[in-house]
Each structure stands twice: as structure tokens, then as C-alpha cells.
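First comes the structure, then the notes that go with it.
Only a single protein chain was left out; the remaining protein chains are all shown in position.
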Amino acid sequence: MLSPEGESARRIDGLWWLMFWISVVVFAAVAGLMAVAIVRRRRRGPEVDASEPRWGDPFVVIAGVIVPAVILTSVLVVSARDMVAITNAGDAQLTIEVIGHMWWWEVRYPGGVETANEIHVPVGETVRFEVSSVDVIHSFWVPELAPKVDMIPGRTNVLDVRAERPGTSRGQCAEFCGLQHANMALFVVAEARAEFDPWLRNEALPAPVPGPGATAGLGILLDSSCVGCHTIRGTEASGTLGPDLTHVAARQTLAAGTIANTHENLAAWISHPQSIKPGAVMPPTDLSPQELSAVVEYLEGLT
Amino acid sequence: MASYAERLEPVWREGSGLASWVGTVDHKRIGLRYLYTGFAFFVIAGLEAMLMRVQLARPELAVLSPQAYNELFSMHGVTMMFLFATPVLSGFGNYFVPLMIGARDMAFPRLNAFGYWVFLGAGFFLNSAFIIRQAPDDGWFNYLPLANANFTPSLAIDFYALGLIFIGVSTTSGAINFIVTILKLRAPGMTLNRIPIFVWGELAFALTVVFALPALTIASVFLELERRFGFHFYDAAGGGDPVLWQHLFWFFGHPEVYLVVLPALGLASAIIPTFSRRTMIGYTYIVLAELFIFVISFGVWVHHMFAVGLPTIAMGFISAASFMVVIPSGTQIFAWLATMVSGRLVLSTPMLFVLGFILLFVIGGLSGAMFSAVPFDQATTDSYFVVAHLHYVLVGGAVFPMFAGLYHWGPKILGRKLDERLGKISFWLMFVGFNLTFFPMHIAGLLGQPRRTYTYHEGLGWDLPNLLSTMGVFVMGAGILVTFWNWLRSEHQGELAGDDPWGGETLEWTTGSPPPEYNFETIPTVRSREPAWDQPELHGGAQPPEQGGRPLTAGHTTLSTSVTDAEPQAIVRMPHASPWPMFLTLALMLTFYGMLLSSWGVAVAGAAASVGALMGWLWPRGETQET
Partner (left out) sequence: MTVAAHELEPTERLDEVLPSNANGSASFAWWGMVWLIATEAALFGTIIVSYWYLRFRSAPAWPPDGIAKPELVLPLIMSAILWSSSIPVHVADRAGREGDERTLRIGLLIGWVLGAAFLALLLTVEYPEVLREFTPRTNAYGSLFFTLTGLHGLHVAAGLSFSAWVQVRAWRGAFDAQRHVSVQNFAMYWHFVDVVWLFVLLTIYLSPHL
């Protein structure tokens, strides 16, 4: 809101400003009448006035029923038109599944591509998001692009989004989902097809083969508890409780938008996630500092 | 021949010992207890909010752990809605409805006492969760599946569900009491179109409770059965649906907020004529508007669920109904403004709070109208924009009228005037502090800050609004404390008020400050909507029998009148003080704690004790008609 990057958000922005200015006028009218009452208060009159001024009832009916009814009906019409337009945003050329977890976002593209917490979309095309949840109710909300839609276990909801310009938009879970609801963010990167298609092709590839310096890290990782939760396609790591890490180094952030994806942060996140995101499902690691360093070096190669 | 007062006083006097304290059935004492206890919970919930605001003053602070924050925001909502707003408005209603309608008490005095004791007991029950650090932590609307036994195995949600069922007993008994009182105990001559608007507001509140609260009760019963015994109502795997909770909760939850606002609007309507020195313009429209709100408020609950993925057509209908329900609120506002403009405003503290209320409630109503637009709602629900909206309507629309009520009726309750200067200081601190706290939240919401988040990241543009909000809460808190100080100080040091310090128009101003136990020496016959202005013989609270007053000094009695025309039908004997309401409450507390802790022996013992206490209560003693 207030800086729309998507078609739906732009419509809502227009609706907002219409309602905002109507509200300013209404508030001014109320405040104005109040000011008149305050200014007139010292004029002379009976101790108690029991007269019924002839303008009384008409005023109440006109100002208090008819005018509001006209204004509200007009806004209803505009809003209904916008609601229909947003719901029928046009045929989607791409469908992306987003599944809410406590407290991260599982993202699936057609053709078996799986990633987490960062979504790329082609600019200027309608993308259909199909959202659900594996645990509690979350809500998929990227304010610059589109309204929110709840992610409810046992059902699939649909949201059509069309990014109008290239750029990165931040989203955050908008339905209270427990301890780390505050740290469940995501990023949507809108880019031209010239950038999007290579990105998607890369995401479809299995994990890059580690260079000589990172092979040890892969070995340590496969022996550690990490593989109980994480998948790295192309290796034996196939856990499904946590995010897919196949191309984790290509992501801008870690821990669902909580920290930037840097060397120090990655090491810190693996070694003591609880101090960054207390209550997160990821347990602290029992790797030694050298083992940790090796694993981080391997993961940094997963572009 | 002794005067009426001399004959009535020994019959109605309750004494001052422990027995009287435990067993009082005097609606004024009970009403005052509701006020004091309700405002105590207000302070507790306010402190919870202050802690939250300290945590959110800057990004990524660690003043509170996520768990602590989640408990605080949940209990803040639960406490404010169930232990403060409704009880305080019931407290004003309890004290002033019988006085305004010319009755000697509520219809069911012992039930009235019971309602208070259960309120106190349930409030204690809910807050005792903090002692074991298992306070409800899933928000005041407690969505599933997060609230089920799988995701929240602790007692937190059981405190919530059982606590709400428990307080529901109090709210329901209070509501039935208000309805029967307003229908059947009005002074002769008080036809429907002479009923004070505040009384209409309390009637609308009570009717809403009767029809809306059961949805919450059943929702909570379902939740406990599912959590404790493995029933299936809300789990998709067992054929249930988590969205069912949302429907049940909001079917109650939306009428609930009108249930809070309607008596508050009625309170404003009690003050505006007095402080505009004229009769209310548009009385009929105001009453019809309140009843219209009551009816339509049952048809809009789905607007709390616009992001759930419901069919577009259904959302369209609810959207239209939600826009429609804005209209009657607007009608009342313009009726008030017409009254104020054509009157001569007196800007004493009660009126200042009413003016502040109107401005804040209009802002809240405008932002609320915006939420009727489905796309806008889907963009801003669950963000700080809705937090701003709800506080503008609840604080602006209910708390400000309550403070107006404290200043307006304080002299009647205490017998002494409150200090005007302190009153004005309190008003300005509260008005400025409130806006400083909550206006920036509109902006934070529009910038994308979700609600119920224990922290936020810097660089998103949310830092400044949050800092301003935190500063504002201390200014508002100071303003609130000034009024409490004013009240406590005036209890003993205030200037004596006399019967009618403001020149009011309704019946409470015709009798003493504070009123005698029996309220009026003679039950008056009313011939006007503004009896204190139009019938001078009423002042002194002893309308002579030749002009319609009925002394009824023979016993502990009041008058039963017909529903529409308030024709006298019977003389009804009222019960004296009784300890059984409190005993029943203690037995119920035992039952609820037993259920909470799964100690079924304790629960059964509590249930048996409850039956026993109920029998003790109902045992015929020749006091009332039931010999």
C-alpha cells in the first residue's frame, strides 16, 4: 500500500484515496458543526429549551441517513467493481504453490522446482498463487503487490498477482501463527522473462557439484542431523520438515526474511538459531567450529 | 405519622457488617463494585499494553520474550473486552437504570449480586493463568488450529475457553436482569417513547448478549471437548473445520463490539441534553438507529473473514450489510450535533469527554467503513490499520463515554463534585495521548506492519510510527491516572454536590446524592421524556400521592408495570441480602478449576456444591412471592 507495484495493489490504492478524501470531508463536516456549537454556546436563551425546531428532523434524516446512504452506496459500487476485477485478474500463465509452515514459506513451481522464502515472478504476467498450510493458519501478504489471502490447512486458496514493474517486494505472514509469527517474511522478486527464465531453469537443476574445498563440507553435512529436515536435490539429503536448500546461496535472506544471507549470518543461524529466532523449530547444531565452517563453505556454493 | 423516608429506611437498610458486604443486593452497591473492579482490570490491561509498547518502541528490542509478548497481547484483548468494557458499562447500567426508570432495584437483586461475584471470580480465574505462566497466548480471538491441543498443549487455551464460559454466566444473567428490569419495572407513565436513550442502549446491549453470546459459549465448549476429550469440531482430519471456529467466534464477536458501543452511545445521549440545555433532537431516530444497529450487527460477522477465501458473492452481500450498518451510527451523530448546535453548550468535563468521543468515534467509524470494502479489507486486515480502527471505536467510542460518565454521575454516586480543573487536564492528556498512540498505527498498517508481532525490523518505515505510539501511551496513561486521582480525592474532599449539580433532565437527579437505599420516597408517575425538567414536584424524590407518587412503604417492595404503557400491574416483594450468590460463585469456581486441572473429583464436588448453593438460594423463605 502507498507504493503499489502490482495491479491489484494499484486498484486498492485508488480505492483507499477515494475513501480517504471522503473521510476527510465527513470529518471536517462533523468537526465544523461541533465548532459552530461551541462558538454559539454563549448566546442568550431559555434555561432549558424544549422547542422542536422545524429543521431538526429533516436535518437528521438528510445528514444522518440520506447523505451517508448515497456516499456509502457509491463506495460500495466502486469497491464491488474492484473486488470483481481483482478476483478475475485474467488467465494465469504461471501457477505457484506456496505452503505455510511455522515459520517459513515452502514454494513450489511447476515441474518439481522447490525453494523457500523467496519467490521470483515474471513482470507483467498474471501469476496464480495457490496457498495452503501444513500446520496452523498463516496469511500470504505482499502489500505492494496484492491483498492478502489466508493459508488454511485442509484447503487451497487462490490469489492472482500481476507485478507491473521489476523490483523486490517484501511480504510478511499476516495471521498470528505462534511464537515466531513476527519473523515470517518473504520476498517476491519481479523480473523480466529474460532474467526469470534462467532463474527458474537454474532452480530446476540439482545442487551444484561442490568444488574441491567444499567437498568435505558436504560429507559432514550428510552425516549430521541437518539431513533429517532438509533436502538438497542431487544429494542424499532428502528431509522434508525444513526448507529445500538446493539453491540456498541464491537467496537474499535466511530464516524467512529474518537475516541477510551473509557468511556470518549463515554460520550463526546454523550454530545457534534459537538466539536469532527463539522458538524456531530448527535446533542448535552440534558441529564443531571447523565442521561448521566447512558446511558453510559448501552451502555457499549452492547457487 | 412518620414520613415516607422514616418508614422506608428500616425496611431497605442493609447495614454495614460482613454479612451485608457479602450478601448485598442493592443495585447501587453492586453497580459501584462493577465499576471499581472493571476499572481495576482496565489498569491491568493498560499495563499489559504499556509493556507491549515498550517492547515495540524500537526495532528488535528484547524487553519481552516472544512468549511473554504473545501472552500480553492476548490477555490485553481478553481483559479489555470481557473484564473491563462490558462490566463497566454494566456497572453504570446497574447503578443508573433503576434510578432512571424510577424503580427501587433491578428485577432480580440476588441474580445481580451473583453476576458481580461471577465476574470477579472469572476475572480471577483468567488472570490466575499468569501465576503459572500459562496465560492464553493465541490472541483474544484464539484461532484454530493454533489453539488446539496439538499446537498449544499447555493450559493456556483451557484457561481461555473455560474462563470465557465462566464469565458468560455473569454476562448472561446480567443481560436477562436488564431486559426484565427495563420491560417491567419502569415507573408508571414511562411509555416506550419516554424511556431515556441510555436505558434503550442498555436494553440493546442485553438483547445482543442473549442472542450472540451463546455462539461464543458453544464455540468454547466445542474447543474444550476437542482439546480434552478428542472430539472433532475444528480439525479437518476428523471431519471438522478450523474456519467453523471463526464463524462461531465472529457471530458473537461482531455483535459484541456493538454491545460495547451501544450503551456507551446511550451514555453520550444521557449527557448531551443536559449540557446543551435542551431536549434531544431526533430522539425517535436515535432509538430506532440503536435497534437497527442491534439487528444488522448479526448479519455482518463475515467481514472479519474476508481473507479466508469465501465465495465472492457472499462477501459482496456482507460488504453491503457492513456499509449499511454505518448509517445508523451516523444518524445518531448528526442528531447529537443538531442538539448541540441549537442548544447552548456547557463545556464542563463530562461534555469535553463527549466531544472527544464524537471526534474519535467518527474517525473510527470512517476507518471501519473502509473495511466494508472487500479489497481494502483484504489489503489491511491483520495489520496495524485495523488495530488503529478498533482502538478508535473502542477507546473513542466506549472509554471516552465511560469517563464522561464518571464525571457526569460521579457527583451523584459520591455525593461530592469532582474537580473540574483536574477533569480538564485528564481530558486533554487522554485526548492528545490517545491520538499520539493510535493515529500513527494507521500509517504503520498502510506501510505493511502486521499486527500481533513481538518485534519488527528496521528500515521498513515503521520505526517512527511505533516510537510515537509508545510515547503516546504514557501520555494517555497519565491522563487516566489523573481521573482516578480526581475520583479518590473527591470522595472525601470534593465540594458537596446536592441532588442536581448539573440541572439534569432524568429521574436520578430528583433524588439524593448518593440516593437513599430505596432510591425514591415515592415511586413517581412520569409524564414527560425529561421528567426532571417538566415535573418540578419530582425534585426531592417524593412526588406527592395526589400527583401520582406511590410510597409503597409497607414492605421491601417495588412496582411491576406493563411492557409498553407502563401501567401498574402488581406490587412485587424483593429479596433481602443473601450470601447464596457468593456461595454459588465459590462452588462454581471450584468446578471450573477442577475442570481446568482435569481433577474430575474436584469438578464433581464443585458441581454438587453448586446444586446445593442453588437450593439454598431458591429455598422459599417467605421473602418474595415464593412462599
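Letters A and B name the chains as they come in the text, with residue numbers starting at 1 for each one.
Here is the rule we go by: contacts are C-beta pairs under 8 Å (C-beta built on N, C-alpha and C of every residue); 3 or more make two chains touch, one makes a residue touch a chain.
Source: prediction; values computed, not measured.
Touch, as defined at the top, links the missing chain to these shown chains in the whole complex: B. If you put the hidden chain back, the residue from B:176, B:432 or B:586 that touches it is B:176. Of the candidate positions B:23, B:551, B:581 or B:606, contact with the hidden chain is made by B:551. In the complete complex, the hidden chain is touched by one of B:231, B:439 or B:484, namely B:231. When the whole complex is considered, the residue among B:5, B:210 or B:586 that touches the unshown chain is B:210.
Interface residues of subunit B facing the missing partner chain: 107-108, 111, 172, 175-176, 179-180, 183-185, 209-215, 217-219, 221-222, 225-226, 229-233, 238-241, 244, 247-248, 251, 522, 545-546, 548-554, 557, 559-560, 562-563, 568-573, 618, 620, 625-627.
Everything that follows uses one rule, which is that only the chains that are shown with their structure count from here on.
Per-chain Cα centroids separate subunit A from subunit B by 37 Å. On the subunit B side of its complex with subunit A, the touching residues are 65-67, 70, 138-139, 143-146, 151, 236-237, 241-243, 276-279, 281-282, 285, 307-309, 312, 315-316, 319-320, 323-324, 326-327, 330-335, 337-338, 340-347, 355, 358-359, 362-363, 366-367, 369-370, 372-376, 378-383, 446-448, 450-457, 460, 503, 505, 530, 533-534. On subunit A, the positions that touch subunit B within their shared complex are 1-2, 8-9, 11-12, 15-16, 19, 23, 26-27, 30-31, 33-34, 36-38, 40-43, 45-53, 56-57, 59-61, 63-65, 68-69, 72-73, 75-76, 78-80, 82-84, 86-87, 135-137, 139, 141, 143-144, 147-150, 152-155, 157-158, 170, 172-183, 185, 258, 278-279.
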